[in-house]
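All protein chains but one are shown in place.
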Amino acid sequence: MPVSQMLAERPKRVERSLMRVQEIINECGTTESALIPILQKVQDEYRYLPEEILAYIATALDVSPAYVCGVATFYAQFSLEPKGKHVVRVCDGTACHVRDNRALIETIRQRLGLLGKERTTKDKQYTLEIVNCIGACALAPAVVVDDRVHGQMTGEKVIKLFNEIDARDGGEA
Amino acid sequence: MAALLKLNSPQSLADLRRKASAALDGKALRVVVCGGTGCSSNGSHEVFQALKAAVDAKGLPVRVDLLDEEAMEALSVTFSGCSGFCEVGPIVRILPENYFYVRVSAEDAEEIVEKTLMANETIERLMYKDRHTGEPYARRDEIPFYKNQVNIALTDCGLIDPGDVREYVAHDGYKALGDALFNHSPEYVVEQVTEAGLRGRGGGGFPTGRKWGITSKVRGDKKYVICNADEGDPGAFMDRSVLEGNPHAVLEGMALAGYAIGADEGYVYVRAEYPLAVQRVRAAIKQAEEAGLLGDNILGTAFSFHIKIKEGAGAFVCGEETALIASIEGQRGMPRPKPPFPAQAGLWGKPTCVNNVETLANVPRILLHGPAWFRSFGNEKSAGTKVFALTGDVVNTGLIEVPMGTPLRDVVFTVGGGIRGGKAFKTVQIGGPSGGCLTTEHLDLPLDYDSLRSVGAMVGSGGLVVMDEETCMVEVARFFMNFTQSESCGKCVLCREGTKRMLEILEKIVEGKGKVEDISTLEELAETVRDGSLCGLGKTAPNPVLSTLKYYRDEYLAHVVDGKCPAGQCANFKTYSIDAEKCKGCTLCARKCPVEAISGSPRQLHTINVEKCVKCGACFDACRMNAVVVA
Partner (left out) sequence: MSKNHVTVDGVRVELNGEKNLLEIVRKAGVDLPTFCYHSELSVYGACRMCICEVEGRGLQATCSTPAEPGLVLHTNTDKTMRIRRMALELLLANHCGDCPTCDKNGNCRLQDLAQRLGVKSVRFPKPEFKHEVDSSTPSLVRDQGKCILCGDCVRMCKEVQGIGVLDFIGRGWDVKVSPAFGKPLSDVECVLCGQCATCCPTGALTVKSDVERAWKLLYDPKKTVVVQVAPAVRAAVGESFGVLDGELAMGKLAAALRRLGFDHVYDTSFAADLTTMEEGTEFLNRLQKGERLPQFTSCCPAWVSYAEQFHPELLDNLSTCRSPQQMFGALAKKHLPEELGIAAEDLAVISIMPCTAKKFEASRPEFAKDGTPDVDLVLTTQEVVRMIDQAGVLFSQISPESLDMPFGFKTGAGVIFGATGGVAEAVLRLASAVSAPKHRNVDFHDVRGIAGLKEAEVEVGDRTVRLAVVNGLANARDLLDRVAEGESEYDIVEVMSCRGGCVGGAGQPLPNDMAARERRRKAMYDCDSVQTFRNAADNPFVQEAYRKWLEEPNSHTAHELLHTAYQHRRRLTGETIGVAEGQEQNTVEVKVCVGTSCYLKGSYDTLHKLMDCAEKRGIAGRIDLKASFCFENCGGGPSVEVDGDLHSGVTTETVEALLDEVIAPKLGRVAEKV
């Protein structure tokens, strides 16, 4: 999605603990080189980077908000829109490509009901990302769900995986 | 693990080495479960737990800590890092016999304990079997995949526990560092590395010794060593495996670099997409510091060296050293023009030496065994070995380390076991998105820096993707261009705009909308982007295009002139029709078609409307009568 659209579509309000952000800043320090680690930790906390929090970080680090915005939009890891509870990353490295990850991506999109360029499901349960090589080439095609690698995936295996996650989440609720 | 004593002299290190070595390589049985990313994802943790439980159930004496003196003869069950042969994981190795079990599951644990551990019997079911002959191999080094490899950078990967620094010490770990600190000058270290002819393993192939020499001579009160572990090439994972399997080798290499150039601080810049590697390196740094092998006053000397981890945030371009430095500094990872080179003005403007993971892992071995030993592998201008990630349509995929100059044929057909499914070899794409392709005419080409460059490819980071006859080379070029285009930082005009336009043209061609003049425009663009871009990413981005144009121009022409994809891969060139003889009118295909391009009444012949057909192949997959014909 182009950045401008990403910026336009992000939600306007956040209700989160500022305390945790300040704690992270205290841990990482306020030098410019702490910016990326701070953004990484804040994103771990919030699952995305809310604008107001970025402005707060700019204040704490004494750098311009545009600079923080520039860094946050440069790296693929950062998202300015909320991500789903589970992040599904399909590896698009050469080996996975050669072993037809496209069909796999299509299966996942259908299973999650993602239309067009959508990346996150309406219920904010899943976000699908197509990512660069995760280095699990010998297990191609590979899918990472919440930082766990699942190798040699097939359409059937991936649907089974989602069913398991849904069942687990359902059990919790 | 027992608390580590701080080592503060050559003697204390030697003592530890002697003890650890006796424990590790003595008569005691060692069960090593591969804990690399690949095996982990296939369930090696469950295997590990099951093995431990089975051992306990049998009441076998188990050594919990490596240096548990009361249980030196007892067996141990540990994890190792990546063994390289991820495809057949989970892998379990049993030492000292070096039995090698593949695709082990938790259910196999009891049998392994009863037969192999207790009775020294091998289990054929768990052995690796040759794909062609079916011959089983009991021991690791008999397997063709391993037999033809030479391990320097990967030494100890898959053999020692990366979580226990003492296992690394047992195998001469930190011996080179100790030796350098107590017996040699920094200049000596630079000389040894220079003489060994070690060249950068991350892509460029710049002589490491020369880089160190330059950085050591630049005056500066503060210098840095950076380990570039931002491995982003699609199809390459050697750095990840080294960091996961033997992190201390890299840390020792960094400390030696620091000693050689006069730096007291280092950074490991590692992709955040490699969580296990990050975790292992972090733990290794902590242990090495506790043991006095890193940090202040290493081994009691005046030399101090601190290492920090910086996690990348998802930008391939940060593999470029100036972009990597910008990223550590907290900026957008955009490369800047060189000069000044990092050796002159790098991190925070200070002289900085940036080396790749595999390069650094070679360094302790060079100092241990000497330049002549290192040069005995490889050839004149490319000494030592190279780790390749062998993937694609090849029988054995995984991480391999072979001497520089090994002919391509040996890699693909001996180590790799040939092409899958009995298909014909077509090409090898080497060096990732910066590399080029090698064809059948290059099968006897030695894989080294200069030979590869002479045919328009490069060693790159060592991705080696084998492709069979059904691969369309225009599509290969499109795939890599899609990658570099999406990873262009957007700073310089030629790369930002040029990669986009090259991609557009390639997309047009594979979609069947290309024109003859597009090929010349593409070629002109590719040459200009190569000549004029700011950084390595841009300069090498056109390589897959130039290389495929050079060797497979006829395939491009077939797409734009004849309207054909010779490899039969590009969907838009396919036509789907229904064989009247075979169709039984079951309606299944019509129901599966997403665009209602198939018409026909039940029990009547169905037909496909070519205008409407989007060539998705759903009808082909659905038909049980094999009546759908693809041409």
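In this document, chain identifiers A and B correspond to the written order of the chains, with residue numbering beginning at 1 in each.
We adopt the following convention: contacts are C-beta pairs under 8 Å (C-beta built on N, C-alpha and C of every residue); 3 or more make two chains touch, one makes a residue touch a chain.
Remember, predicted model here, so these are calculated numbers, not experimental data.
> Quick one: say which of B:97, B:114, B:264 or B:504 touches the chain that got left out.
B:504
> Which listed residue, B:59, B:337 or B:422, touches the chain dropped from view?
Spelled out, the listed residue whose C-beta touches the missing chain is B:337.
> Just name the one of B:532, B:585, B:600 or B:617 that touches the chain not displayed here.
B:532
> Which candidate, B:120, B:521 or B:609, sits in contact with the chain we can't see?
Within the whole complex, the residue contacting the unshown chain is B:521.
> Touching residues of chain B against the unshown chain: what are they?
315, 332, 334, 336-339, 485-494, 496-498, 500-501, 504, 521, 524-525, 527-528, 531-534
> Applying the definition given at the start, please give the residues of chain A touching the unseen chain.
Listed in rising order, the touching residues are 2-4, 7-8, 12-19, 22, 50-56, 58-60, 62-70, 73-74, 76.
By our rule, only the chains that are shown with their structure count from here on.
> Enumerate the contact residues on chain B facing chain A in the complex.
Residues 37-38, 40-42, 85-87, 231-237, 240, 272-275, 310-316, 327-334, 389, 391-393, 397-399, 429, 432, 463, 465, 467, 471, 479-480, 483, 487, 489.
> Which residues of chain A touch chain B once you look at their complex with the stated criterion?
Listed in rising order, the residues are 31-37, 39-40, 70-71, 74-78, 92-95, 97-98, 131-140, 142, 147-151.
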